[in-house]
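The complex is shown incomplete by one protein chain, all other protein chains being positioned as in the whole.
Right, chain A next:
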């Protein structure tokens, strides 16, 4: 962890390959600060030895140049290990300045960073605080909504009450108004009558010579019943009273008689009901569940029955007997109801059982089924009978053999024709199927072969790629190999592109899988390698030729792609490509 590789990419020297690890401990916060421990120091010390001074010098000069320092350190003597002190010191000084500046900026940046982190902390704190506040206020708001809703409800109910009250007030007002109008009308009528009275009275007072009221009858009539009228005496009045009471009593007696009759009828009906209910309940009791309790009840019923019958004969209209009768009726009715409920439950249970147990079917369904089956059997019999008849008819035709044969033929002619047609179709389809099957098998075989070839090629490429993965592999070693590998490296992009473009064409693979190597043995430079691997962008400004080369290379790629279909030409194309590459190097 935290191991950091800085590869020295100037790969010419063997010594360079030995080193260049800069160990960084992970505990350091600053990523920019490189800690040079003593161990590393010694490693760095190993950078320059007695032997490689010029190289080191060169290297350092290059580095300095890259840093932008115009200092150029020179060796004091061509082969000696000493250096010109002045440029060296200058260089060191410059480097120290650079370093100091860097440290300053680093400090500043650290300060900035701390400031920023503290402000970030502050912001986060405020943020969390504000979030809490927001939550609180949201909760408050919902609480307020709730109260508002309740108040609205209350308001609505109150409004409704108010409306009801208003309606009632209206109603009462209308009643009062109607009564008032009636009163006024009556009062007016009375007033009018009074006025008339006054008028009549005045008239009477004025006109006193009014003829007396009189009755003028030709002769007295006899009474309607023919009897003579009688004097009014106290006896007569008493007789009137008596007669009135007699009349009333007669009426009461009549109504009482009718009521008694009605009562008797109803009582009879009730008794009958009670008897029937008891009758219904008693035989069922031994069969029903909980027989002991019911038996007890049955016994009590019996007792009651005897008691009632004896009592009935004595006093039917007695209130006690009446109450007893009603009570017993009620009791019986309750029992009957319970019994019926029990039966209902049983029935439902049985129904449940029936549904789960299919073997058991109730009697009615059994009957229905039987009925249905009988009906079906009947129908089938009839059908068979009819068929038999028709068959008989067929067989016992009056035609002779020839016509019969002809008829027979003509019945079946159409069918034969249809059959022939179908056979034809079937044969055709069969042939088509065979053809297609053959095609498919061929295609499959081809596909298999191509697949195999592709797999081989892929395996080879992978092998080469893996071998080429290590950076300092000897190019010659690589190139001494079949050349397939390098070609494969270069043509990898092509392969990739061609895979995309010509997946279906198996022939392309074959062409590509048998490349011919005619490359030059010259190892390409780093940048070229990068370029070919498309790792660094091509700098178009500096190397026009490169661009040209690039263009030509792209063209060449296309050409290669296009011409890859023909087998013979691609070698020359590759030659061109290789030549192009050599040109760039020089």
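The rule is simple: a residue touches a chain if its C-beta (ideal position, glycine included) is under 8 Å from a C-beta of that chain, and two chains touch if they have at least 3 such contacts; residues count from 1.
Rule of thumb we're sticking to: contacts and distances are computed from a predicted model.
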item	value
UniProt protein name of the chain not shown, from "POTRA domain-containing protein", "Alanine aminotransferase 1", "DNA repair protein REV1" or "WD repeat containing, antisense to TP73"	"WD repeat containing, antisense to TP73"
Contact partner of the left-out chain, one of A:177, A:343 or A:390	A:177
Contacting the left-out chain in the complete assembly, out of A:241, A:409, A:428 or A:442	A:241
Contact with the hidden chain (one of A:109, A:144, A:259 or A:391)	A:259
Residue among A:251, A:422, A:436 or A:455 that touches the chain left out of view	A:251
Where the unshown chain meets chain A, residue by residue	172, 174-175, 177-179, 181-186, 193, 196-197, 200, 204, 207, 210-225, 229-230, 232, 236-237, 240-241, 243-245, 247-248, 251-252, 255, 259
